[in-house]
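Of the protein chains in this complex, one is absent; all others appear in place.
Chain nomenclature is as follows: A and B, assigned in order of appearance, with residue numbering initiated at 1 for each chain independently.
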Amino acid sequence: MRTLFKISYDDDIRLFPDRWSMLVYAALLALAFVLPMLLGEFYLGEVTNVLIWAIAGLGLMLLTGQTGQVSLGHAAFLAIGCYTNTILIELGLPFIIAFPLAGVITGLVGAIIAVPALRLHGIYLAIATIALSVLADDIIVLLDPWTGGVSGKFPEAITIFGLEIERWTMPTRFYYLVLVVTIICTLFYRNLLRSPLGRAFAAVRDSEVSATAMGVHISRTKGTAFGLSCMITGWAGALMGYYAGAFNNETFSLVISITLLMMIVIGGLGSIHGAFFGAVVVAFLPQALSILKGAVIGGGVAIPGLETGVFGLILILFILFEPMGLYGRWLKIRTWFELFPFARKDMFRRQKSYLKTERLR
Amino acid sequence: MEVLQLLVSGLANGCVYGLIALGFVLIYKATEAVNFAQGDFMMLGAFVTLGLTNAEYMHLPFWLAAPLAIIIMAALGYLLDFFVLRHLFGQSQTAVVILTIALGFVIRFVAGVVWGHEPQTLESPLSIGDINIGGVVLGMADVAVIVVTVLLTLFLYQFFQRTKLGLAMQAASQNQMAAYYMGIPVKRVQGLIWGLSGATAAVAGILFASKGAIDPNVGLLGIKAFAAAVIGGFGSLPGALAGGLIIGVIEPFASRYFPAGYSQIAPYALLLFVLVVRPHGLFSQVRIKKV
Partner (left out) sequence: MSLLEINNATLKFGGVVAVNDLSFSVNEGEVYAIVGPNGAGKSTVFNLISRFYQPFAGTFTFDGQNLLDRAADQVADLGIARTFQNIELFDHATVLQNLLVGRHRHRKTSLVEELFFAPRVRREEMAHRDEVERVIDFLDLQPYRDKMIAGLPYGVRKVVELGRALASGPRLLLLDEPASGLSVEETQDMRWWIDDIRKQMGITVLMVEHDMGLVSSVSDRVLALADGAKLAEGTPAEVQANPAVIEAYLGAGAV
């Protein structure tokens, strides 16, 4: 049985609650660094994909999990980040400036879009973001001279201070680049969680009325959440562009938006781990499915819509039986072991909330 | 003349959107959940009818297949609520939203597996012939769509306002606990509303399929029906129809008068505009809560 014994306020503020978890994460980090030596190119590419989706997931998690604003349109921001990054580099800016700047610009666009979105709640916000995602698709095609429209764009190799990073020929370097961005984004998220702003986000999520009474400026806080979320998502989008090698308006479609949201729900809404767990599912599902298909039906046969269909089914099962997502299940298992043999059956029982109409807010 | 033609054909499309939007609003009025799979319900309704009546499938007479399909879809809606949505009782609305989106994916996949992904045409007696009223040409199917939609909207509106069941449904959506205390069998009421919504979707599907070919992806026009429901103001049945008509009418005008590429963003741009100006739609039902 592991007991957490806190002896100072610092124990609550630190990145890691105790020695043990610090060691675990240090080991994970070490593993992440030596991974290229352990895995072949193909699987390294897969892990890179997981990390990129995890970054995107962190972006959406900040907005939806932490601040409670459902967005079914985040693919639009993936697109903005991707196109902005590529265009800035075409204009001559070095990657080391263009990349962060692309994120910041995406964040600013997100904050601006947030302004009309501030008054929308729940279902209206979800629908507005769907419209946004569909519109982004069409607008990319409309802005053909800038975006290459339907033909798309091909990002060049990245150069940082003379060091060249090419996605296909130097997968190890690309992996490290993505790893660094992932770590930075995770740290940002973690820092927000233990600071007043992160708490303000949660306050906006849970009760706008009392948050206002405590001095939280709802509009500004939501705008900030949108901005930060879109910034991180923009970075993920830029990396996605490099990973794919080529991108056009269809790379960032409504289906991607929906996949992103479903991903963080499966992973576990409201937690950093959730973004990573969800990313693993999304990135490895196609692989797993083709292996299964080969075993059951025998290769070759293409079943359109299988991936999304199975993904949908997984999500339904999770929402029905494990609403806390993969991370929730992991927590429950871990708690069972930690408290063994004292774990009680209903420890994670959720508070039932009976429906009270949203039309009176 | 051209304007009138555009208007009239837009109305027919608008009615289809309106019917799907009605389905949303029904569920919303009774449970405050939004069924993102409503468009796919419509598609399923159309395909079930196709599967019952088309020559290469079961080849039943159309006037037997259509009611049968409606009943099947109603049952499906009820069963969906019974087996899946009841488990979500007490969870947030976001969970239902996400669940129904996922459901849409699954339904689309299943439809593709059962009926294939190629476009197919429903053998419907409604698709035969056009009528010409003073120079404006209208397909029989379009007329049927408009007539049925108006009748259905009226019927449902009266149902919610006048009948005990309708009032019970509204009560259950506004305060579940209170509804329970008043003896309303909330869960059963919910099941009934999902059944009703499934039936409405089936009607929409049959009418839509009479107008043209269908394939498993047609459910995606549910997104435009969303826009319709939002513009009309969720929670308002006439609003849903109004919203559908507005979008239905805007589309042909936009593609006629706007350059290509701009016309398809018209419905969504309108949606965003309405949301900014009047966040709760034209016929909104939202009031400020007293804390």
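Note that a residue touches a chain if its C-beta (ideal position, glycine included) is under 8 Å from a C-beta of that chain, and two chains touch if they have at least 3 such contacts.
Since this is a predicted model, take the numbers as computed values, not measurements.
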> For the chain left off this view, which of A:Val209, A:Ala246, A:Ala288 or A:Leu317 is in contact with it?
Replying inline: A:Val209
>> Please identify which residue in A:Thr86, A:Thr224, A:Ser257 or A:Thr308 touches the non-displayed chain.
In response: A:Thr224
> What residues on chain A make contact with the chain left out of this view?
Replying inline: 9-10, 12-13, 188, 191-192, 194-200, 202-203, 205-207, 209-218, 224, 228, 270, 350-351
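The criterion applied here is as follows: only the chains that are shown with their structure count from here on.
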>> Just the number, please: Cα centre separation of chain A and chain B in whole Å.
In response: 32
> Taking the complex as given, what residues does chain B use to touch chain A?
Replying inline: 28, 31-32, 34, 84, 87-95, 97-99, 101-106, 108-110, 112-113, 117, 173-177, 216, 223, 226-227, 230, 234-235, 261-262, 264-265, 268-269, 271-272, 275-276, 279-280, 285-289, 291
>> Considering only the defined contacts, which chain A positions touch chain B in the complex?
In response: 70, 72, 116, 119-120, 122-124, 126-128, 130-132, 134-135, 138-139, 141-142, 209, 254, 258, 261-262, 265, 303-306, 308-313, 315-316, 319-320, 323, 350, 352-361
